[in-house]
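Omission of a single protein chain aside, the complex is shown with its protein chains in their original locations.
When the chains are written out, they are named A and B in that same order, and each has its own residue count from 1.
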Amino acid sequence: MQGLPFQPEQASSIARSVDELYYFLTAVTLFFTALIFSIIFYFMIRYRRRSPDERPKAIEGSFPLEVLWTAIPTLIVALIFVWSSMLYFRNSEPPKGAMEIFVTGKQWMWKVEHPEGQREINELHVPLGRPVKLTMTSEDVIHDFFVPAFRVKKDVLPGRYTSLWFQATKVGTFHLFCAQYCGAFHAGMIGSIIVQQPDEYERWLAGGVPGESMEQAGAKVFQASGCPTCHLADGTGLGPSLLGVAGNPAKLTTGETVTADDAYMRESILLPKAKVVFGYTPIMPSFQGQMTEEQLNNVVAYLRALGKATPPAKAAAKEEGKQ
Amino acid sequence: MTDAEAHAEQAGMAHQFENLEQQQEADTLGIWLFLVTEIMFFGGLFASYAIYRWLYFAAFEGGSHILDIRLGAANTIVLLGSSLTMALSVRSAQTGNRRALILFLIATMILGGIFLGVKAYEYNEKFVEHVVPSLDWAPEGQTLARLAPGGLDHAQLYFFFYFAMTGLHAMHMIIGMGLLLWLVLRARKSSFTPHYFAPVEVVGLYWHFVDIVWIFLFPLLYLIGGRY
Partner (left out) sequence: MSTATLEPRVHAQRNYLNADYGWKSWLFTLDHKRIALLYMVSVTFFFIVGGSFAVLMRIHLIEPQGALVQPETYNKLFTLHGVVMIFFFLIPSIPAVLGNFLVPLMVGARDLAFPRLNLLSWYIYIVGGLFTLYSAIAGGVDTGWTFYTPYSSTYSNTQVTAVAIGVFITGFSSILTGLNFIVTIHKMRAPGLTWFRMPLFLWAMYATSIIMVLGTPVLAITIFLLALEHLFHVGIFSPALGGDPLLFQHLFWFYSHPAVYIMILPAMGVVSEIIACFSRKRIFGYKIVCFSSVAIAVLGFLVWGHHMFVTGQSVYAGLIFSMLSFLVAIPSAIKVFNWTSTLYKGSISYEAPMLYALGFIGLFTMGGLTGLFLASLATDVHLNGTYFIVAHFHYIMVGGAVMGYLGGIHFWWPKISGRKYPNGWAALAAGIIFIGFNLTFFPQFILGYLGMPRRYAFYPAEFQVLNVMSSAGATVLGVGYLIPLVYLMWSMRYGPIAEANPWGATGLEWKTASPPPTENFAEIPVVTEEAYAYSAEEAAGD
């Protein structure tokens, strides 16, 4: 089915399954359109008016027919719904071990940052065959990250993170479009996804301007913003230790427990009073307006790294003590 | 025209109707439908308010404490009183008591005017305290101390809803005052009889609706978080 002039290349692990559903939908559309057209055409000819005072007999309706043509469409749409929803659900979470890349959309360009620190504008290099998860935000208006060849799309919103994932199955260069109208050069906000063989990708990664990884940059921002003043690593500070936090459950002063995901960490930096960790007071100042989106992303990357470390025993004890 | 037609015209029946009863039913259904649209209109605003209050409760609570609850409560009583005088004016029309009808309509207008006057005073106070979003937003002193904990941005959001909701309500009241004046002028010309007073009923329903909106606004804006 590749090479049909009516579809983009299938270049991701989900493209084929999306296309299969699309073909089915096309078949249903063509079938019913043809059916209705041909029945109408036939009736138009067979029952054309033969004399000016022809008066056909009245036919009220037919309950069995109504049931039939209610039930059959219902079954068909139920089938499509189940098939589509299962596909959608399966595609909504990235597989474990996905490469994490940050994307920032702004009028009218895409800024990409690899965890190793590599930055790109309007281009995204990825290795073949590895799942890639994009964490995205916008600096201004709503954009949309759309790669037709991968059959993926997600809006990119200011003030929060959205994410999508894909796994490229073909080497090559593929269109990246902005698919949510964003102003004058919306049409110009396009780029390329460049899929390379893994070793070629490594070479590309290493060959760029040597710089620091997002984690390293994030550590610098963390220091410069004064975070360690309160967030002592051993848990004895005014703020909780950040070791072992990212990605794990966090208990709040309200009693509820939330997951300390990217959105949580971002919110805690910009709106620290929104969710306060149990046992601590809401004294953390907000960094709204003091960090760029890029710095925020770097700090989040740094916090992700801290999240993999073990939390200090003292911190656990402090929590126990305050309960 | 025939006697029947003359009578009908004098009774205030429009030509598209067959009889006065049909016209009355149509008018009543019409105003109820219109009130449903008003519910949907305010509903969108209330829904947005509910979402932001749930997200930023502390800020909304802080903002609510800036409002003067005594003025709000007084206004509530005034408006409830005006609904009473409005209902009494409908009753007066029903019983053909022209003098009482006019007096109660005027009483309703006076009470409505008091409400608007208090509202104007409250709005002025917001300028004095510099808590008017975008136009004069610079809270200081005690006001600032109350608003800061919830976040000033979200406090501004609260005051935006305060002005939007009470402003829209006030606008509806001003229109209502105009309608009441129109009723007074028509009543003075003896347009209403015990058989034909639909306009009074229709305006009455509108006025009651505006009152009910305030009954919702008062707790939602003034009574957040209690007072200690």
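Going forward, a residue touches a chain if its C-beta (ideal position, glycine included) is under 8 Å from a C-beta of that chain, and two chains touch if they have at least 3 such contacts.
Predicted model only: the values in this text are computed from it and were never measured.
**Q** Sort through A:125, A:186, A:231 or A:304 and give me the one touching the missing partner chain.
**A** Candidates A:125, A:186, A:231 or A:304; residue touching the omitted chain: A:186.
**Q** Touching the hidden chain in the full complex, which residues of chain A are there? Just list them.
**A** 6-8, 17-18, 21-22, 25, 28-29, 32-33, 36-37, 39-40, 43-44, 47-50, 54-62, 65-66, 69-70, 73-74, 77-78, 80-81, 83-85, 87-89, 91-92, 107, 140-142, 144, 146, 148-149, 151-155, 157-160, 162-163, 175, 177-188, 190
**Q** Applying the definition given at the start, please give the residues of chain B touching the unseen chain.
**A** On the side of chain B, residues 14-18, 22, 25-26, 29-30, 33-34, 36-38, 40-45, 47-48, 51-52, 56, 133-135, 151, 153-154, 156-157, 160, 164 touch the unshown chain.
As a working rule, only the chains that are shown with their structure count from here on.
**Q** How many angstrom lie between the centres of chain A and chain B, each centre taken as the mean Cα position?
**A** Here the centre of chain B sits 46 Å away from the centre of chain A.
**Q** In their shared complex, at which residues does chain B touch chain A?
**A** Those in contact with chain A are residues 58, 149-151.
**Q** State the interface residues of chain A toward chain B in the complex, per the touch definition above.
**A** Contacts found on chain A: 271, 273, 282, 286.
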